[in-house]
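Structure first, commentary second.
For this depiction, one protein chain was excluded, whereas all remaining protein chains were kept in their positions.
When the chains are written out, they are named A and B in that same order, and each has its own residue count from 1.
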Amino acid sequence: MKSKKRSRLGETWHRLKKNKAAVIGLVVVIIVLLVAIFAPLLAPYPYDQQDLSNVYAKPSREHLLGTDKFGRDNLSRLIWGSRNSLIMGLGCVALGTLFGITVGSIAGYFGGRVDIVIMRIMDVFSCVPMLLMCVVIAAILGPSIQNAILAIAISTTPSCARLIRANILTVRDKEFVEAAKAIDAKSPHIILRHILPNAIAPTIVATTMNIGNSIISGATLSFIGLGAQPPLAEWGAMLSEGRNYMRQHMELVLYPGICIMITVLAFNLLGDGLRDALDPRLKN
Amino acid sequence: MAPLLEVQHLKKYFKTNRGMLHAVDDVSFTLDAGKTLGVVGESGCGKSTLGRTILHLTDATDGKILFEGRDITYPTRRELSQLRQNMQIIFQDPYSSLNPRMSVSETIMEPLKLSKKYSKAEIIERTKELMATVGLAERFWNTYPHELDGGRRQRIGIARALALGPKFIVCDEPVSALDVSIQAQILNLMLDLQEERNLTYIFITHDLSVVKYISDEIMVMYLGQVVEKAPSHELFRNTLHPYSKALLSAIPIPKVDAQRELIPMKGEVTSPINPRPGCRFTARCPYVEEKCHEPQVLEEIMPNHFVSCCRCREINEISETVKGRN
Partner (left out) sequence: MESNVLLEVKDLKVEYHTDETVVHAVNGVSLTLREGETLGLVGETGAGKTTIARTILGILPKPQGHVTQGEIIFEGRNLLELSEKEMRKIRGGKIAMIFQDPMTALNPIERVGDQITEAIRLHNKISHAEAVLRSMDMLEMVGIPKERYPEFPHQFSGGMKQRVVIAMALACNPKLLLADEPTTALDVTIQAQVLALMRDLTKRLGTSVILITHDLGVVASTCQSVAVAYAGEIVEYGTVYHIFNNPLHPYTKGLFDSLPDLDVSKKRLKPIRGMMPDPTNLPEGCTFCERCDYAMEICARKKPAVYEPEQGHTVRCFLAERRVTDGAFAGSAASEKVL
């Protein structure tokens, strides 16, 4: 029978396809990713090319979306900006998830004192607001995109760790883990082969949702000057630069704002759809 | 010939915030190669914990376990690895005892790969043999558990347990979750395997009719203690302990007009946490007396028939102690 032959991945994909919103989200995400990857080819101008004789230009053939206060092409800055914004968003999530999985797995699998100590440390970290953490790290290491990514990653680690730990606790007591012990599997093998693959599904969804948040966090940091440094193009930084001239030149705030909104919405729709597609309960 | 497995005064206690939970309390038995010991009891009697403790899936609190004459109660890492080749387990729930992300072949191959004793080709060959042995068609090689029914999943569990060629298998309610017609198929398979490979089983179940069918000797447990132990037929012909009698009377028989008189047990099961000394069945036993609150001894009342009840002889009107070989 055709449906029986489909693998797990195939089934998930099939369910995802049926969710219109998720598909739209996926398409937009792919578009944004492509734009970011091919930025050098797509952008008509370099992001930092100034033209002080042509500031605040209206949309024209040379500058499809006009120019900003330094005469830089808005469209090019948006396109280049997608790269940095995505780097921040994806970088933070990747790093944060990596930290979270490592920390959460150890805490969840070994339990006992190890668990208590680790989770209390996580509690301490989650008490520190992300902005504060960034300011501190920026003060020590200097403001830059990389440091901002590190700061955001650290601030998202506790929630990721907690999520993974909870899943691991559920999986750890399943009989197939005991069965693995009975056939003489050692702890690392059990964690990597049995526990993690089964605990990770909810994390995939949470991670995808987190991308949206991270993009906003990155934008926030750039907004207050701690993330992408000028003249780098990044949507949050562009928002910040346009802030003072909002009344007269609304478009400088609108363009990057809309980009952030569409991208975050797309990731969230995709994440929602993934969660539904991965949920085995929807299988009759 | 020395017995394959000998368990002496085995205890397993768990620490809870309400006190010490006596899951397994002073259990002793011997088991010869090729035989089956049935362990019967209701929930909370400790039968599953007993199986897991013998297999070192959890550490014993006290007592001794001897395998082929050697003391294996606290094995070293290497000894444990060696042991795991010889002692295996089949679980009750065919749904949760298999990793949902591993295919049939991967699940069966895993123990072979971990043992590092076989080449890749040998592993594949052995896996094919095992699948054939347990009646799983080769077309299921890449199938995942969620695509199969309970009976087939249980066969995977059996194949996995057999992979390393063990001498002894703990079967923890292996057929309880299966439909009646599939149950019969699996039970027959297990008996066939036992004959072919001279396997020794500890068969844990709550189903008295199944345990009678498959066991040579039966041990009845209640709240961590052994209350009666006898050869299979003898236990049913001559049920001596009040709990065993109550248990037997409660089984619904698939025959009309053949229902036994239900022997009532008062109240509910008492807690295994910080239990009082003496017989644990006192709260519910219809024959309870003062002396029942003293520690009970597992006594040989009839040849090879052991009972832990100080009033056993009176209740059953047995006049003298009959001794038999141990």
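Everything below uses one rule, namely that a residue touches a chain if its C-beta (ideal position, glycine included) is under 8 Å from a C-beta of that chain, and two chains touch if they have at least 3 such contacts.
Quick caveat: nothing in here was measured; it's all calculated off a predicted structure.
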Inset, instruction - For the chain that's not shown, point to the residue among B:Thr16, B:Asn142, B:Asn188 or B:Asn274 touching it. - result: B:Asn188
Legend entry - Residue, one of B:Met20, B:Ala33, B:Leu57 or B:Val269, that touches the chain absent here: B:Val269
Legend entry - Contacting the left-out chain in the complete assembly, out of B:Met20, B:Ala33, B:Ala250 or B:Met302: B:Ala250
Inset, instruction - Name every residue on chain B in touch with the hidden partner chain. - result: 42-43, 149-151, 179-185, 187-188, 191, 206-210, 212-214, 233, 236, 246-247, 249-256, 258-259, 262, 265, 268-269
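In the analysis below, only the chains that are shown with their structure count from here on.
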Legend entry - Centre distance in Å when chain A and chain B are each reduced to the mean of their C-alpha atoms: 51
Inset, instruction - Provide the residue numbers of chain A that touch chain B in the complex, in ascending order. - result: 4, 8, 174-176, 178-185, 189, 193-194, 197-198, 280
Legend entry - For the chain B and chain A complex, residues of the former touching the latter: 52, 55, 57, 80-81, 84-85, 88-89, 91-93, 96-101, 110-111, 114-115, 144, 146-147, 157, 160, 163-164
